[in-house]
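Taking it in order: structure first as structure tokens, then the write-up.
Note that one protein chain of the assembly has been removed; the remaining protein chains are unaltered in position.
Order of writing sets the labels: A, B and C. Residues in every chain begin at 1.
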Amino acid sequence: MNSFGVVFKVTLFGESHGPAIGVVIDGCPPGITVKQDDFITDLQRRQSGSRGTTRRQEPDQPEILSGMLNGVTTGAPITIITRNTNKISSDYDEFKKVPRPGHADFVSQVKYSGFGDMRGSGHFSGRVTWGLVAAGVIAKKISGKAVISAKLISAGGSANIENAVNEAIALNDTIGGIIECKVKNPPLAIGEPFFYSFESAVSHIIFSIPAIKGIEFGSGFTAAAMHGSEHNDPFINGKGETATNNAGGINGGITNGNEILFRTVVKPTSSTGVAQKTFDFSEGKMTTLSVKGRHDTCIALRMPVIVEAATAIAMADLILIDRGIHGERTD
Amino acid sequence: MNSFGVVFKVTLFGESHGPAIGVVIDGCPPGITVKQDDFITDLQRRQSGSRGTTRRQEPDQPEILSGMLNGVTTGAPITIITRNTNKISSDYDEFKKVPRPGHADFVSQVKYSGFGDMRGSGHFSGRVTWGLVAAGVIAKKISGKAVISAKLISAGGSANIENAVNEAIALNDTIGGIIECKVKNPPLAIGEPFFYSFESAVSHIIFSIPAIKGIEFGSGFTAAAMHGSEHNDPFINGKGETATNNAGGINGGITNGNEILFRTVVKPTSSTGVAQKTFDFSEGKMTTLSVKGRHDTCIALRMPVIVEAATAIAMADLILIDRGIHGERTD
Amino acid sequence: MNSFGVVFKVTLFGESHGPAIGVVIDGCPPGITVKQDDFITDLQRRQSGSRGTTRRQEPDQPEILSGMLNGVTTGAPITIITRNTNKISSDYDEFKKVPRPGHADFVSQVKYSGFGDMRGSGHFSGRVTWGLVAAGVIAKKISGKAVISAKLISAGGSANIENAVNEAIALNDTIGGIIECKVKNPPLAIGEPFFYSFESAVSHIIFSIPAIKGIEFGSGFTAAAMHGSEHNDPFINGKGETATNNAGGINGGITNGNEILFRTVVKPTSSTGVAQKTFDFSEGKMTTLSVKGRHDTCIALRMPVIVEAATAIAMADLILIDRGIHGERTD
Partner (left out) sequence: MNSFGVVFKVTLFGESHGPAIGVVIDGCPPGITVKQDDFITDLQRRQSGSRGTTRRQEPDQPEILSGMLNGVTTGAPITIITRNTNKISSDYDEFKKVPRPGHADFVSQVKYSGFGDMRGSGHFSGRVTWGLVAAGVIAKKISGKAVISAKLISAGGSANIENAVNEAIALNDTIGGIIECKVKNPPLAIGEPFFYSFESAVSHIIFSIPAIKGIEFGSGFTAAAMHGSEHNDPFINGKGETATNNAGGINGGITNGNEILFRTVVKPTSSTGVAQKTFDFSEGKMTTLSVKGRHDTCIALRMPVIVEAATAIAMADLILIDRGIHGERTD
């Protein structure tokens, strides 16, 4: 089930400490130029480095195995990988006995009958999002003049992100954050009614990203406290522009041409340095666990580009489906 | 794209004022007994009647066209329909010229090049959720001992729902609400990593429901203000039970056996009796629109059973996928 | 798994002796006019009547439940049903004990653990192809100027079909046949390489039709005895026309613009009047079975329109996929 999309289809593979991670992109139109720099820009945004992210330097050079020739898509499936080189697997052996709270250690053991690769969280690692970002670079080229931009608007409950990160570092603890994503000049009328609504497609892929626990479009949860007369966005001209944007640019699951707007919440990094009481499954009794090693204080810092990539992929799929059924739109 | 599911696949069809609405359920195991009363119970919960819902009495008798014999599923696709009898289509002609704010009138015109059926909002009508509820009745039988229950926990920003509805009625306006859904005794280890995580599957189908604008699992958006040491749910025994449930019963996209918990927000009904300034597309100027007719003050009142049905369908699909790949689980 | 197609998606439902049979067509472009006569023409071609087909008069009036308004597609899922009225189920009770050779009676019992609807072969009945033909009527409108025509070119091994049928009737036995399908003016460059080649898509849906046991494109099985220099179709002009058509209009799984050509074989009707030795599963010993009742001597007589419909559906899906990825083609 590790594919997303109906026409523009993305398949992710790889484990944190396996030989490589990567992505296959199928259904991509031919003739799209993607420069090496396009990849580097987004992959570096995802990479560690700034204060509050892990000091581990991940190697991010993309290697294109198929589907491109001289920097241009050919129409065949595109495969992009990167090698995993910085692997210290001994860190993780203990977690089979004492699964880390908040991690997938426990469910992975159950689901895969003990055969799962648990080194570095294996396929559950946030590292797998590398392929998502690489695919997003290509997907962004499909949405025409649309500009997708996500940013971290708060961390640890505070709009002063730097302060919040410093406080958490001082506590040896971790924090989450809220990312806001906007799409300017979005394509009009994409999204399929009912089961492949714009929100369905976007939320589906956004919730694939590790650590995401919520999403809201437009006014989102605050809509519950509004009157219909207040929440409805009145049209102001024949292009369909609206005076307000409580709908986040989407009516009936279909984009109405106004700016698309959603927010998503990233939980605090599960690997905290604070000691936690939890269960030792091999000893059959409670124990205290302190997760050591290099981890992000605030993984949300690295996630805006992942959210952009996911959005771009969902949009690319909806655009190609819409064009298939309706032909080129001339808006 | 009007199907949901990989193995347990649900296809919805119908328009508000067309001959009938209905659902096809494919991939349903044979031998499941579904009594007529099972349908009636859930379909009546969805139906109008209580204060704050439309006074229109919808005929809800399900007619089973295929896939069942003597009240038992046969393994062939199950088709269930109900006829639309209470149709006053003249209400809606005006909305081609002056699309109602908050409705799909405008995007429907664009997307379907003017061919869309706009009577009663056509295929965008909340009436199409009838088929979802009917499918949910069957899906609930697949999730074994799991008990899915959703309830409206606030409306118009108030926990006193009756008061909020009465206030809105007095204003001739509408309100939204927040629905909380819990699954007790959920199956362990369902959900596929990355692109078909439990949250991906559930959010996908929940956002198919008209008027839904947000969803959050476990602590949801409040997780952004928590520390990792606080958000992590420590294990307390060898069954994987946890002391807290900030994760909403899901780690790494996979159910951990604890209660599943999510909340979803329903926007205020778009059809408000309050006059709204909006654009007249045929005259090319601003106008004032008052939506008349029978509408729900608070559509959220009718939606818990729809949220349950959607959850049951997503869970049924994840259960059958997991059983296909891993065989029967003996937990 | 009872759906076919990626963008233009067809879902069949119904049993021979259930309340109704039908089809849902999702992903159909809006604005396509389909007259009642279009349906009647094709549905009558499928219907019984001529010598060698069952004398049972099936009611074929299509009832459109959704997705069309005033004879034009709206873009929403299209549902078409017909009621089953001519049902004599007592014919079939015996087949639970003595499954008919060549029928699905035995496998149906095993697969559905005895819960399958066996009346009139249930969902395995050729009657379910009614929905395929109805969907084909709409699909044919999508393939533009392409003209799909299938005909029975031999029956019982003889090109003189009438004779072959009369001989079989005299023997109280049944015969099969070979159907040839041609597509004139086919769209150029449809089919996706490797897993959704033109041949993959067409064979997939053709083998869904009960009684089909083989398919070959262009020179088909005779290609095994040809040299490459003979089988290769040389180009003769800049439009890509070829001097010969051994490829059946397809290279590398993609249409090359020349006439599409394939043949498919229909096995003899399994319900023969000739007494057959077979096993009595309830008595645990061999027995003699004579299938009584109204059956087709040569079901292949009714199948050209079904083959056309299946081809049209596969082509519609490939056309919409290609248009989605590549935009409108101007050839």
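Throughout what follows, contacts are C-beta pairs under 8 Å (C-beta built on N, C-alpha and C of every residue); 3 or more make two chains touch, one makes a residue touch a chain.
Quantities reported herein were computed from a predicted structural model and do not represent experimental measurements.
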| item | value |
| --- | --- |
| Contact residue for the chain not shown (choose from C:Pro62, C:Pro77, C:Gly136 or C:Gly156) | C:Gly156 |
| Selected residue (touches chain absent from view) among C:Arg83, C:Lys96 or C:His231 | C:His231 |
| Sole contact to the chain not displayed, among B:Val23, B:Ala76, B:Val265 or B:Ala300 | B:Ala76 |
| Touching residues (missing chain, whole complex) on chain B | 6-7, 27-30, 75-76, 193, 320-328 |
| Missing-partner contacts on chain A, residue numbers | 1-3, 9, 11-15, 18-22, 24, 26-27, 30-31, 63-67, 69, 72-79, 81, 111-113, 115-117, 122-123 |
| Chain C residues touching the omitted chain (full complex) | 1-4, 6, 10, 12, 99-104, 106-108, 110-111, 113, 121, 123-124, 128, 154-158, 168, 171, 173-178, 188-189, 192-197, 199-201, 203-205, 207-208, 210, 212-221, 223-238, 240, 242, 246-248, 251-256, 265-272, 274, 276-279, 281, 284, 286, 300, 321-322, 326, 331 |
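Following the convention adopted for this analysis, only the chains that are shown with their structure count from here on.
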| item | value |
| --- | --- |
| Most distant chain from chain B by Cα centroid | C |
| Euclidean distance of C-alpha centroids - chain B vs chain C, Å | 36 |
| Length of the line joining the C-alpha centres of chain A and chain C, rounded to whole Å | 43 |
| Chain centre separation (chain A, chain B; CA means) in Å | 25 |
| Contacts with 2+ other chains: residues of chain C | 27, 30, 75-76 |
